[in-house]
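See structure below.
Heads up, one of the protein chains got dropped from this complex, but the rest are sitting where they should.
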Amino acid sequence: MEAAIARNLGSLGAFLPEIVLSAGVLALFLLDLVFRGEGRRGRLTWAFGIVLALAAAALAVTPSSPRGLFNGMVVQDGLGTFFKWLFLATAAYTAGIVVHSKEISRARLGEFYALLLAVLLGMDLMAVSGDLLMVYLSLELVSLVSYALAGFRKDDVRSAEASLKYVIYGGVASGIMLFGISYMYGLFGTTDLALLGPKIKAFSGEVFVAQTLGGATAAQLALVVAVMFVLAGVGYKMASVPWHMWCPDVYEGAPTPFTAFLSVGPKAAGFAVALRFFGVGFTEAAGGGLVNTATVPWPAIVGILAAITMTLGNITALGQTNLKRLLAYSSIAHAGYLLMGLAAASILGFQSVLVYLAVYLFMNLGAFLVVAIMAARTGGEDISAYRGLVRRAPFTAIAFTVFLFSLTGLPPLAGFTGKYLLFAALLQQGGSWYVALAIVGAINSAISLYYYLRIVKAMVLEPPAGAGGPIEVPRTYGALLAGSMAALLFFGLFWSPLYGASLRATQALFRG
Amino acid sequence: MPNAVEIHWAWLIPALPALGAFANATIGKKLQDRLGKGAVHGIAVGAMVLSTAVAWAYFAVMLGTPAEDRYLHQTLWPAFAAGSLRVDLAFALDPLSMMMTLVVTNIATLIHVYSIGYMAEEPSYWRFFSYMNLFVFSMLLLVMGSNFVILFFGWEGVGLCSYLLISFWYTDLDKARAGMKAFVVNRFGDFAFIIGLFALMWGLGGSWTGQKSGGLSLRDGYAASAVYAPLHDGATAAEAEAMTPREHGIAVGPTLDFRELRAEILAPETGILTHLKTTTIFGLPLVAFVCILLFGGATGKSAQIPLYVWLPDAMAGPTPVSALIHAATMVTAGVYMVARLNFLFALSPAAMTVVAAVGTLTAIFAAAIGFFQVDIKKVLAYSTVSQLGYMFMGVGVGATWAGCYHLLTHAFFKACLFLGSGSVILACHHEQDMRKMGGLKDHTPITRWTYAVATLAISGFPVAAGFFSKDEILWKTFTTENLAAPWIGPVLWFVGLVAAAGTSFYMWRSYYLTFWSGSYRGGSGHGEHAHGGEEGMHEAHAPRESPVVMTGVLLALAAGAVLASVLGLPSAWGFTPILESFLEPVTSASRDLLHFSEPGRGLELFFMLVSVGVATAGWLVAAWLYKTGENPRPAAWLAKYAGLHRVVFNKFYVDEIYAATILRAAMWVKDVAFWFDVHVIDGLVNFVGVVVRFVANVDGAIDRYVVDGLVNLTAEAVLASGRGLRKLQTGRIENYLMTALAGALAFVAINYLVH
Amino acid sequence: MIGRMLAGSSNPPGLPGGGRDGLVYEAKDLFGLGQLSDFLWYALAALTVGSAAGVAFSRNIIYSAFSLLGTFLGAAAMYVYLAAPFVAITQVLIYIGGVLVLILFAVMLTSRIRDVQISNGSLAPLPGALGLLACAGLLGYVGGSTPWHEVARPEMIDQAQALGDGFLSTYLLPFEAASVVLLATLVASVVIARRETDEEEAAGRSEAADRGGAGTPPGAVRAGGRAAHGPPATEEV
Partner (left out) sequence: MLHVGLAHFLAVGALLFALGAYCVTTRKNAVGILMGVELILNAANVNFVAFGHYSWGGIHGQVFALFVIVLAAAEAAVGLAIVLTLYRHYKTIDVTRAERLEG
């Protein structure tokens, strides 16, 4: 016990960002009571920004050499650090959207920021969880607070409905996942991912031998149930079919800034868990690549999920007219693309997921920012509100076009980089099933052009609807749009930095 | 591998137009308001002239280099490395891309100059020039890129610019729609292209670790030396370079670089040649699969069957755009790509046959449609489609240089024809219907003579370059031994010859209808330029010759169309074609793989006579029917075949029938997708009805509508299933939960059963 | 009611049914008491599962809520059997003392008591029943037939101290994380459940007024339709 306590104490130093965030949650609850009057909005945002900056500073000084912390409950490694940066950027971007948003009223801004920080803390923990217990806890932290944030606009019936659906769906999904974890524990006697890896391998070996003798069906089935139920919980966070159905409704009903956050942060956190779960628990590095050590053909299952997810997401998006719903389906489709990287079950595949998520952050948050601007300025989320936007707000329209093209994957924007890597990962694996999956991906990105282009067409080619006066865009928003565009262009042409970062992050996963 | 010459300023060639585009996009409007239009076109044309000058300078450098070392190369920066798959932002000028670069820069410069006159009344002058420069930039990326990724950047970029320029007058919804159509149809092609690329990379690199067998088995020695080492791969190009597996000094493994690809495929000691030839994918030979899909991409960009439907609609754009993008440069991208990959296509007779056959079919098919057109730009559009077909014939039968030569000559004469038509359209106050022209030879002499020269070139008379290039293609088609069966070549040759006769007929028809055929019949039309406002500035006066910036360009292009003959004077006449030897370093790659029979010089000369004969026949018939404008037969025939007439000419009528058909078909598809919603019987009845109507409409109608319709049908089917899938999202949480649970259980079942 | 509970548990599908080979395990004798404790266990299992069936099938939400009490109690008894008294007590304190009370409050607050039938009707019972059978069959088979690892002699000691030590050493981080979860969640619940203060409403109105143009006060239009206007008196928590 003393040793365990000593290990806990020794881990504190490496846990600085999370400690800062926890303190930040408390601080913002207090500051919410302190700041009053007109300057409240700005001051609270500054406070939020300072917490993020402190967390970033703490993250920058925290080492990321791979090691277990807190008795293996969490892991310090490059993968976690990569995701933490991603989440910080997402939160900062969201704050940039919130600061002028009318959907989060001034009086409740402090609560919003504090709860957002709590979600951020939960996502950070998800990214570093080394034990299924921590996975469950952190996933619940993210979920529980997100339910409340989705229903943050109490006066809006859609917001209430969204949060009800979210809480019920999330509760069931995490319950299913928990049941799966209980079987994992029953089979292997531990929930520590690092210990699970060898045990799963040994167990699978026994099952395989037994199977060749014609037995062990129940044991195999137990493993499959455990993995699939855990995947259901993670898949719900990623919004992957068939656990995606909460997504469009919640995206539409939730306040737009939070929708933006939701479409990137928790999805990425879900992938962080999935990468670690499958990467550490079910694969090992061998012969220069990765091999599946379990008798569960999870790459094939994930590949099927990927194909169904992107196809359903894209095809359903075709008929949408509400931009938030359209982007929700588009984000489902993107979960499908990302799953391709996971299905590749290779280091390049895992890397491609990281790179795509980083790129996705800019393009999707940018797109939602435009939706937020339009909802605030014209009161419309429907595609018809975007007609003639290029003449009412040229810069915003151009930025939106760039984001949409990047989401489609047109070069030289960074969306192309991400898709390129995903496809490269599949093709590197070889095998006609992988090629078939890549083909499905390519068909899907061709389909997706149609609905993205419909928005562009409305903005550029159609006359403005109604009184089409110019739309003023706050300077903060302008800066965010410009920054996102610059990032997309930069990473579209010069993607070595991103690639290098993702390489360091994944190598840590397999060497640690 | 022969040596490459490192160069340092090649980036200027695309960068200057990019800079021009940027300048006009940002400050163009202010410049135009304060300093007038001169500043705007000063920037745009200046950028083009400088870029052209740099291109010529490098051409000089290239001529000063020994033939086998003619590979000028510049790496800007290593963009990306994944495993041993590396992509540099790099430009390469070998003879083929040098030729393309010169064509693009020179023709584009001329067309920019022409646009000064043509677009003079356009309020968004700056926007036009900005797009034009941007297009040239993309096109140069396409032709100068040293690897597939840069090529693809350009490939998508030209598509985007084409979209922007077709819908330049976006207030007209039809034009905007034409732009959309071009973009979307092109995406179908791109999608085939990407899949082809995937399959190629897979064939080159997949499964070499030997762990995850995808049905590949390589020679043992080869496989061992080509093992991936992703765990140790480098984040930088240098590291990736260091770990690239090498066999006999040649990098092996998947590569996107054209030159490396060529080297590794062609060096027999790597074993890749054998490997590629013996590998299958989905049960098909890999090389054929790859090449046909890549060619599928080319059919989109280069407007071949079945994806050519967008090109005629693309004529909605301003005429200089039609000349630059939809005749001289962008549409040749597919030909360029096939020529660039000649070493790959040469491996698969099946793919070669597909390319040549599709090209030939397109050539005659588009020529046939050209017979019926009355819009001068539509005639030229279909003739472009047809001529592109010839180019594919050339590259398809293995005569890469002939295809490229036709590309070059076509760039001159088709640009000349298009710009001539622009001059005519301007003279006729934006009238495009040839029936309302006539007798222009006295009003617009320069346009008329240049148009005549270009028509001589396209219809194949030995005074102009088109004759030599087309004839070389036909000759090679006849003598090729590279297709799937020996009889295919002569058959294609015959079809090509008939198409040549047709070409000659409809081109001379357009010439006579426009410039002869009695006196001027038109008034003040509104054909192309529906932008409003300017019409009032024209008074009803007689047609007038265009300003000197336009006629000067026409003269230059006509001269080019004649002088380009020098590059390809045929060997049958005792010359060595200059272009053939210039392109030799590129085409040499496939030299050992391609074969042509040599039936003798006499036959070749005889065939030339036949070619000239059919061209003359087409000319004479056209002259007989249309020269005086008094021959009653065209009208009589039209009356006699009124059904055909109505179907072909009355586009709205046909479109409406077709739209109804498609709508019904789409409804049917939707019903199938949700068969549980409807009675199966209804679906069947609908189906029969649709089929009957479909057949009835197809019967007598031109095939083009079918193809067009299939594209629409696919789109409609996808849309309909999207509408149906939306119903799954019922909004009721219990359904959601049921799906989630059932999904989890289903995956347990699948997982268990699959295993 | 009781009869239905018993009926619901009379024959749990998928109990272990012989035919095991290879990695065989033997059933252990609970507490060394043999049959008596086994029969008691069966009675408790019947209570647990039967009450759960009551929760799932009852048409009245009040009955469901009270059936849930039976399930929680039964589960607590299971924990006692499994030599986990601390978990059992926590189950009683938190689940019954906390969760169940919350649920009952919610039922009372959201149902008009004068309604004769406080509905908890079922939708699509047939697919639901299929799901029920599939889950029970699959999981019962997995639970019953898998050769789970088993220790020779399960520990019978009270592990409360071990738990206390664990929470302060090995499980310190989850423990702290759980406290953060609780804090954040409770604040979030309050944020959701309380009514807007006057100040907030005023701020909301003034900001909505800034919106201008096509903007409308949120809720005024969107909450139309089925939503009633003005909060009812019963909703105060």
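A, B and C label the chains in the order they appear, each numbered from 1.
The rule is short, and it goes like this: a residue touches a chain if its C-beta (ideal position, glycine included) is under 8 Å from a C-beta of that chain, and two chains touch if they have at least 3 such contacts.
All figures in this text were calculated on a predicted structure; none of them were measured in a lab.
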Chain not shown, its touching partners among those shown: A, B, C
Among A:136, A:298 or A:495, the residue in touch with the chain that has been omitted: A:136
On subunit A, residues whose C-beta touches the chain left out of the figure: 133, 136-137, 140, 144, 147-148, 151, 154, 157-158, 160-165, 167-168, 171-172, 175-176, 178-179, 181-183, 185-186, 189-191, 248-249, 252-253, 319-320, 325
Contact set of subunit B toward the excluded chain (per top definition): 726-727, 729-734, 737-738, 741
Touch residues of subunit C, complete complex, unshown partner: 9, 12, 14-16, 25, 27-30, 35, 37-38, 41-42, 45, 48-49, 52-53, 55-56, 61, 64-65, 68, 71-72, 75, 78-79, 81-84, 86-87, 90-91, 94-95, 98-99, 102-103, 105-107, 109-110, 119-125, 127-129, 131-133, 135-136, 139-140, 142-144, 148-151, 154-155, 159, 162-163, 166-167, 171, 174, 178, 181-182, 185-186, 188-190, 192-193, 223, 225-228, 231-232, 235, 237
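By definition in this document, only the chains that are shown with their structure count from here on.
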Chain contact graph, described as a line, ring, star, complete graph or other shape: complete
Chain nearest the global centroid, as defined over all protein CA atoms shown: A
Centroid distance [mean C-alpha coordinates] between subunit C and subunit B, Å: 64
Centroid spacing, where centroids are CA-atom means, of subunit A and subunit C in whole angstrom: 28
Distance from the mean Cα position of subunit B to that of subunit A, given in whole angstrom: 40
Multi-chain contact residues (two or more partners), subunit C: 138
Residues of subunit A engaged with two or more neighbouring chains: 221, 225
Complex contacts: residues of subunit A adjacent to subunit C: 1, 4-5, 8, 11, 22, 25, 29, 69-71, 73-74, 102-103, 105-108, 111, 114-115, 118, 121-122, 125, 131, 133-134, 137-138, 140-141, 144-145, 147-149, 151-158, 163, 183, 186-187, 189, 210, 215-219, 221-222, 225, 376-380, 466
Subunit A contact footprint on subunit B (complex, rising order): 77-83, 85, 89, 149, 152-153, 156-157, 160, 167, 170-171, 173, 176, 180, 183-184, 187-188, 190-191, 194-195, 198-199, 201-202, 205-209, 211-216, 227-233, 235-236, 254, 281-282, 715, 718-719, 721-723, 725-726, 728-729, 731, 733, 735-737, 739-744, 746-748, 750-752, 754-755
For the subunit A and subunit B complex, residues of the former touching the latter: 164-165, 168-169, 172-173, 176, 220-221, 224-225, 227-229, 231-232, 236, 241-243, 245-246, 248-249, 285-289, 291, 295-297, 300-301, 304-305, 312, 315-320, 346-348, 351, 410-412, 417, 420-421, 423-436, 438-439, 442-443, 445-447, 449-450, 453, 457, 460-461, 463, 493-496, 499-500, 503-504, 507, 510
